[in-house]
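With one protein chain removed, the remaining protein chains of the complex are shown where they sit.
On to subunit A.
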Amino acid sequence: MTTAAEAIRHRPFRFVLSAWPLRTFGYAVSGVLTGLATVVWLPPALLAGGVILTPELVRPLVAVERRRVMLLGGPALPDPHRPPERPGFARWLRGRYTEAVTWRELAFLVLNGSVLLFINLMALVVGLAPALIFASGAASFVESGAGDGSASAGPGASAGSPFIAGGAALAIAATVILLGYATAAAAMLQAELARLLLSADDGRIRTLTRSRARLIDAFEVERRRIERDLHDGAQQRLLQLGMILVRAQMELETHPEAARSLIAEATGEARSALTELRELVRGIHPRVLTDFGLPAAVAELADRSPLPVTVELDLPGRQPAAVESAAYFVVAEALTNAAKHARASRVEITATLTGRLLRIEIHDDGSGGADPAKGSGLTGLADRVDALDGTLTLTSPRGGPTTVRLELPCSE
């Protein structure tokens, strides 16, 4: 499926004979309709709703505008409003009024009811004019032709009219082509304006792509870690195991005692290899999280921590897999840091679900001073959390205590 923007670059004949001039004309015509609707609806909405309710009252108009660009090919503009993270009217209201796009929508509607309406009216009139001229011209031609029909023997009468008709047809064709381009250009400019004012907040797109790029980096780092762990761990262990068995084989005939102790050593080696693989697999994705959810998985993390950990999770039901997994790894990383770097003596983990917002707090009484800039595992996790539209904050003054706070929206 092409778009108007692509079609206009084709050769003139191909463009004019395609559906695009008509579609762009349709965009102008529908612009007249929505412009008139705006003129009718916006002033009373402003009067009745004031600043607070107007954005809500004009919402249908904006929705129509977002879809109207589909006339020019391509998808409808996405609605960039963020879903409210917390329930409650006041929060919703604040969320809506702090978003720049709310006010850009109003600006677009004002333009749509004034300048754009004027342009579209012009397009409508000029666009219909050749059709009208053509229609009346054809009508008079038929009329005169019909008149000539009775007097076709008249020699002078038929000499001039084909030239006039041909010239008129050429002029009309040229006008139609020019107008086709003009209408298309006007429509595309308007659609571009709609895109600028009505689609996503640029700032958000930028952070999103940036954090997506960082997320890919984080995945790459993670894959390398797994490769390294396998290389340094299981692979070496198995090699070592193989070598012990080779030696055992060689001793078997002559020194059965030595062979027996080598085989015992090999068994120990196999056991270590299994343990290492199990640890690695858990680091990739913990089975218990998949099977039993966050509370069970966090409880298991707490059990494995060398520190005494209090866990208070108030989480009914299951959360989306990506949310559970991000939350799990944040808790795991926080616990590791508490035990390894902070020399904490105890850790508290609390979690609540308010509305659709999951909140987890990991608090330790260690020495603090954690700096995410120093390549902490939390940086990679922050990107992951960011990608899920959540926030991860770290409070860790020198001397402690350290609190890691995670908020993740659980959209369906």
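Going forward, a contact is a pair of C-beta atoms (placed from the backbone, for glycine too) under 8 Å apart; a residue touches a chain by one contact, two chains touch by 3 or more; residues count from 1.
The definition used in the following text is that contacts and distances are computed from a predicted model.
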Leaving aside the chains on screen, match the unshown one to its UniProt name from "Molybdenum transport system permease", "Response regulator transcription factor", "Phosphate ABC transporter ATP-binding protein" or "Acyl-CoA dehydrogenase". "Response regulator transcription factor"
Among A:Leu117, A:Ala186, A:Ile244 or A:Ile360, which residue is in touch with the absent chain? A:Ile244
One chain is left out of this view; which of A:Asp217, A:Asp232 or A:Glu312 touches it in the full complex? A:Asp232
Which parts of subunit A face the unshown chain closely enough to count as touching? 228, 231-232, 235-237, 239-240, 242-244, 246-247, 250
